[in-house]
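Data block below; observations after.
Shown here: the complex without one of its protein chains, the others still in place.
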Amino acid sequence: MNANTTITHTQGETQLMARFETVREELAGSVSVDALRSAAAAQLRQAGLPHRRVEEYKYSDLRAFMKSAAPLATPSAAPDIEAALSALDSYGDLERHRIVIANGSYRAEFSDAAALAEDGVTVADFSAALTADDGAQLLATPRTAGQDGLLALNTAFVQGGVVVDVRAGTTVSKPIEIVHVATSEGAQVTRCRIAVGEGAGLRLLETFTGDMGSGELNAVFDYAVGDRAKLASTRLIAGAAAGPRLLTTIATIGADAEFKSLGFIAGPGFARNQQFVNFTGEHSDAKIYGVSMARGTSLADQTLIVDHAVPHCNSREYFKTVLDDSARGVYQGRINVAPHAQKTDGEMMTQALLLSEEAEMANKPELEIFADDVVCAHGATSGQIDEELLFYLRARGIPEDEAQTLLIMAFLSEAIEEFDEEDVTEVLEARVRDWLAVKN
Amino acid sequence: MPAVQETIDQVKAIDVDQYKYGFVTEIESEKGAKGLSEETVRFLSAKKDEPEWMTEWRLDALRRFKTMLEPSWARVSYPDIDFDELYYWAAPKSVEGPKSLDEVDPELLATYEKLGIPLAEQEILAGVEPKNRVAVDAVFDSVSVVTTFKEELKKAGVIFCSISEAVREYPDLVKKYLGSVVPVTDNFYATLNSAVFSDGSFVYVPEGVRCPMELSTYFRINEQNTGQFERTLIIAEKGSYVSYLEGCTAPQRDENQLHAAVVELVALDDAEIKYSTVQNWYPGDKDGKGGIYNFVTKRGDCRGRNSKISWTQVETGSAITWKYPSCILRGDNSRGEFYSIAVSNGHQQVDSGTKMIHLGKNTSSRIISKGISAGVSQNTYRGLVSAHRKASNARNFTQCDSLLIGQDCGAHTVPYIESKNASAVFEHEATTSKISDDQMFYCLQRGLSEEEAVALIVNGFVKDVIQQLPMEFAVEAQKLISISLEGSVG
Partner (left out) sequence: MLEIKNLHARIAEDEAEILRGIDLTVNPGEVHAVMGPNGSGKSTLSYILAGKEDYEITEGEILFNGENMLDMEPDERAAAGMFLAFQYPIEIPGVATMEFLKTALNAQRKARGEDPLSIPDFMKTVKAKAADLNISMDMLKRPLNVGFSGGEKKRSEILQMSLLEPKLCVLDETDSGLDIDALRIVSEGVNKLRSPERAMVVITHYQRLLDHIVPDVVHVLSRGKIVKTGDKALALELEKNGYADYVDAAA
């Protein structure tokens, strides 16, 4: 294709281009960061927003969905943040440290940085870090992401976020919750870099439950899991949002490390949770779980690439989707095994329950294997609730609605329970119950 | 396993690099002008003595082809094909119009004998009917040289002839069905085929008739720099049944040769078509030089209620295979099946699979795919299963297994599973692994050599698919698989 050819821009794309010109001067970053931003904007200008002809967005046409692009959100006033936080519904009374990102910027005054410092964790403002000489390395993208449109969108516009460092050997006593809140209309573009030092341990909770307004939310989490380190992250995507919620995980996993994540989507609208998980050291484990619930005309998209670039690593991918009304579910998962990444063990499963005639599910579990001494498998199922099970329960006197709820709970719980983070399990199962209760 | 020992012996008897069917037939041949143009199309249409409507159909396809881009989504890579450097017509000079068996050039008969293709029509002697009779349509480069058992089939009402003959003799049937399953503009290669298709088979099985014998077409590319563009059309009327098998080979040549075929199947109410392929085009030498580029569009339309189409393929040849035999399950209660073995060795690249499109109610499909990669080959399964809004109670089961032999090859699985109907139940399973060390050791402990052990385990691996082939081809296919894997052990 000729490098000069550009597409006809949609209104959303035109507005994005204009937005870039408007805010470019204000956006934080060193000279090289600015160059990266410009390159990302140029990519967007040329390729447009990701659309259905881009293989990775075949089922999630962001270009068609983002008919307009709001301006970037402006800084929040402190009282508004306070109000938003007090109204926030996330992990109940689970004990945790908190880091607050409001309207796209880190707000130290609402965060527990001091307590975290005592716990061996430093927290810095991402936008400040971008202005450092080596700021550009904070925007690195993984090889497996290729020319991903969401990452480009993030690089071009990223406002702020945090850089979290967990000191080597430290097991953080309480989970850290990173809360995103919006106090006004406008797009929020954030990036968080979480480095878990050698032999350290961290449980991370990510919250996207409040109303995000009509602008897009584009958040990238870049995890560096050191040798012998452990990271467990729970991502909660729920609540109202007119704009798309676009989340990206980049995970780089060292040797003898353990990485575990659960992406929980229970929100209306357009939600995409994409993950690029990369093994860089041997004898490590990754367990990636996903639970999606969608109704109305929502779209819940779970996409991931697990890259076994080195030998002797195991990965498990287990995804569950429940769809009602005319909602659409998407699962695209790929296990890559690089040449000579022998003794790889990868197993992927995606299962969907369709509760209504109009719901749609697209499953695309892929294996891409270039080494022979591997054991890889994937499975996919889709269908409706087992009528025989339903009948059995009803014959035992359980009303139909309740029986349905029971079976859907059981279906989703398989993934939630396997994630095996007990206190979080309770919170998530309560959310599933609430979601189901809305229907009845 | 009766074939194992035979296979081993056969494997040992040949060199790694030797392709059994790589000989060239020295026969005087007539070629059309080089290049893809309106003249080429008019020339070959005239050669075939086609009616005006057919020529126009082709020209329309050519015009559309000129506006299309070659697809790039498959996991295959090859240098650009210069369509103007190819010949689109080549035929042995001795072939002019349909012939009876005793008029065929002896050189051609010898070629088919060497390939092991029975062109003789065994007579029914004293009321004893020989078993397993097979009617053969033999296509040599761009023309069909002979079709056997035509008369006998005609008695049963079955039409079996070359597509060229069908265009002339049965224009109404051809007009009605040609392009009705694979539209002219379906894809790049199908459009090319529509413009320049040379020969292939035409089968029509009338209502209620069970075709009395296996039908088969044997494709042979002989000429250099010549593309083969076969076109096959099979129509099974209500309540009929036909089993069809195709085979193919080509000489060993240093240049790549192009084969772009289109196969269309139509099954009406209660009809069943079983279509089997043993694909053994020249795969290229051990350094990846030469070999056939095989770009094939095969699609079956289960147009009627309770109809059934079953594809079975054993793919061992070609430098590049790009092929997705599919079923459109339009009729209520219709059923589609895809059984595939794809073996790649050396530098071969395979990107193959199927599409099962569930449109009607209570439709079901089954996919069993076994991929075996060895050498430095790449082997991809690519498939689509989709249930449309009205496809209530659609069912699919897919089992997709890959076996890797050696550490330099690749095996990839790319399934698309789309459900737009809640009552559709889809199940998909896939595994990738190598032959386990424990299985190997167990076989060695019982005295099998490494090669024997691999052949045995591979034969077990592909068994579910082999069983779907007509008996006489099953043994042949098994041998072929082992020969294809020759040199991959050790």
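All chains are identified by letter, namely A and B, in their written order; residue positions are counted from 1 within each chain.
Going forward, contacts are C-beta pairs under 8 Å (C-beta built on N, C-alpha and C of every residue); 3 or more make two chains touch, one makes a residue touch a chain.
The model shown is predicted, which means the values in this text are computed figures rather than measured ones.
Partners of the chain left out, restricted to shown chains and counted across the full complex, are B.
Residue-wise, the contact with the chain that is not shown comes from B:457, picked out of B:54, B:117, B:430 or B:457. Although one chain is not drawn, its touching partners on subunit B can still be listed: residues 1-2, 4-5, 436-439, 441-450, 452, 456-457, 459-464.
Convention: only the chains that are shown with their structure count from here on.
Subunit A meets subunit B in the complex at residues 55, 339-340, 342, 352, 354-384.
Across the complex, subunit A is touched by residues 73, 389, 402, 404-434 of subunit B.
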